[in-house]
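This part shows chain A:
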Amino acid sequence: MTRRVTRRATRPALRAGAFATATVLVLGACSGGGGGSSSTASSTSGLEGEPAEGGVVQVLQNADFSYLDPAKGWDGGVNNFYRLVYRTLTTPASGSAEDPNEIVPDLATDTGTVSDDGLTWTFTLKDGLKFDNGDPITSAEVEFGVSRAWDPEIGIGSPYAKQVIDAPDDYQGPYLSGDLPTIETPDDKTIVFHLKAPFPDFPAVASQPNFAPFPVDSGAGDEFLNDIVASGPYTLDEYTPGSVINLVRNENWDPATDEVRTAKPDGWHFQLGLDPATIDERLLAGQGSDVNAIAGNLQPATLARLQDPRYSDRLVDWPGVCTTYMGLNTTKKPLDDVKVRQAISYAVDKAAVQNGTGGTMLADVASTTIPASVAGHKDFDLYPSEGNTGDVEKAKALLAEAGYADGFEMTLDMRTQPKLQAQAEAVQQSLARVGIEVTFNPIDTSKFYETIGTPKLQNDAAITGWCPDWASSASTVIPPLFDGRRITDKGNSNLGQIDDPAINSAIDDALAITDPAAANEAWGNLDEQVLEQAPIVPLLVEKVVLLPGENVTGVYSSPGVATGGLDYTGVGLKDPSKG
Partner candidate 1 sequence: MSALLEVDDLTITFRTAQGPVDVVDQLSFTLEQGASLGIVGESGSGKSMTSLAVMGLLPPTASLRGRVSLDGTDLTNLPESKVRRMRGDRMAMIFQDPLSSLNPYYTVGMQIEEAYRAHRAGVTRRQARKVAIEAMERVHIADASRRVDHYPHQFSGGMRQRVMIAMALSTEPDLLVADEPTTALDVTVQAQILDLLQEVRRETGTALILISHDLAVVSEIAEDVVVMRQGVAVEQAPAERLFSDPQHPYTRALLDAVPRIDDEIGELRGIDSVESAARVGGKP
Partner candidate 2 sequence: MTISMTTLEAETGGAPSVDAAPPAPRQGVWHHLLRNRGAVLALSYIALVALLAVAAPLVVKLSGWGPYEFDQAAIDPNLGGLPIGPLGGISAEHWFGVEPGTGRDLFARIVYGARTSMLIALAATTLTTLLGVLFGLLAGYHGGKVDQVVSRVMDFLMAFPALIFMIAILSALPASNRAPLLVLVISVFGWPYLARVVRGQTMTLTQREFVEAARASGASGWRIVVLEILPNLRSTIIVMTTLAVPGYIGTEAGLSFLGVGVVPPTPSWGQMIAQSMSWYAVDPMYFLLPGTFLFLLVLSFTVLGDRLKDVVDAGERR
């Protein structure tokens, strides 16, 4: 069965609207784009033109990728990279596709066929699939690749295979336990998965990085730490951790088998370990090979320097897919009182949080859990205020009703990084207006998730973010954040620790809906239902603001692979001889 998802309200194409107030920044091309009605709105004058064959794309990056091994890595940055070197059964559509949120076939000929009971999914592989060493990719290699997810040390990436696919309780991956019996490979082209329970979103699960195929018995221990076996259009030429990744063409990749990747450039050169400020300076200067450079989000301080028209042509501005929110721990007094939580929802000055994050160019104020660019978004604002600066009167009234007219004290878990600190301070200041005194519990970045994900250690509130694992549905937004039965001792993501039977059953209902459109409507309504309880305060959706080099084109957003950022698969150079 093929899933079709209704188009989102806003396309992740270039949007000029946010610049309206910055006079010089109004893009010349916005007349043609805007609104998202046109399917080709994702190009501007500076980024026009089809990518030509050849050249090397330069990627300037601060941090190294987490892991080259797709069973280990799982985040917006590395997932995007994986698509250059690995293929999976399915994959999110290219950023340039009509609906980039859609899940489309990749190694498989379609997005899978489900049995009537919803428990068995069957995929058929395309012809002509090969690894970079020329060996054919068959169902055995796909099975082997997936089964690595069960290895306790290697399978630390995407959890969905383990959560959804049925497996023996003591199964520990191919190296320790051998073949996984619940994945069948009746012939070289067919692979059959047996699930624990029906999971209509299984095609999205099959797009997770750990569905990449690997030669049987490869990849034990640290084998894939510094080298890989590629199935995508590029393969690893050089890797110096923390400093350089060089990709060259995988000659055994057949473009005829791949509808997603255009793979126009001859290679990719990742320069890692660069300071964010250095990256911005280089992008601004655009010297030498930096005309072919792409990078992540610009720094807030850089935005003020983009008033020069020579930059505005190249500037890319997309809505994000990750919600920044403040979780309110409903097990703590007085946050167990819904009126107090609603009061906080009213009191928070979201505009101040937005400014601390980098202002209107880097973030949109959020009033919902599901971001506008993710399927299932419903537009509502339960706690509105003028200019999003907070409604102090309403908040005070609610506090008085709850018996806290004089306010109270609460502790906010925070990380001491400039942006996160500014967000926390903005919340602290705005809550002070209604008498709520916020003290900080600063936590080292590396320990932050461990702390807030452990209910025993968690304090009253914490500011964090959530990105959907795929943008085709909100099934990876609402359940992890609000399903009371998913609260665990460690690694908990339901920060509000809300356990409401009505919400729980509504989640079950929504998960069972097989019609995507109906499911999305259900998620949107559920979002509203949850926020009436105010277990979290949605704060922002951080945007994507990029400044690609002037020779770069094919710049499209991918909500599914790159959490709203630049989709590498379409990127190419206008003139390969440059730089």
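As a convention for this text, a contact is a pair of C-beta atoms (placed from the backbone, for glycine too) under 8 Å apart; a residue touches a chain by one contact, two chains touch by 3 or more; residues count from 1.
How were these picked? Simply put, all candidates are chains of the complex that A comes from, given by their letters.
As the structure is a prediction and not an experimental result, all values here were calculated from the model.
**Student:** Which numbered candidate touches chain A here in the complex: 1 or 2?
**Tutor:** Here chain A touches candidate 2.
**Student:** Quick check on the complex: what are the chain A residues that touch candidate 2?
**Tutor:** Touching candidate 2: residues 18-19, 21-22, 276-277, 299-305, 307, 349, 351-352, 354-362, 389, 416-418, 421-422, 424-426, 428-429, 440-444 of chain A.
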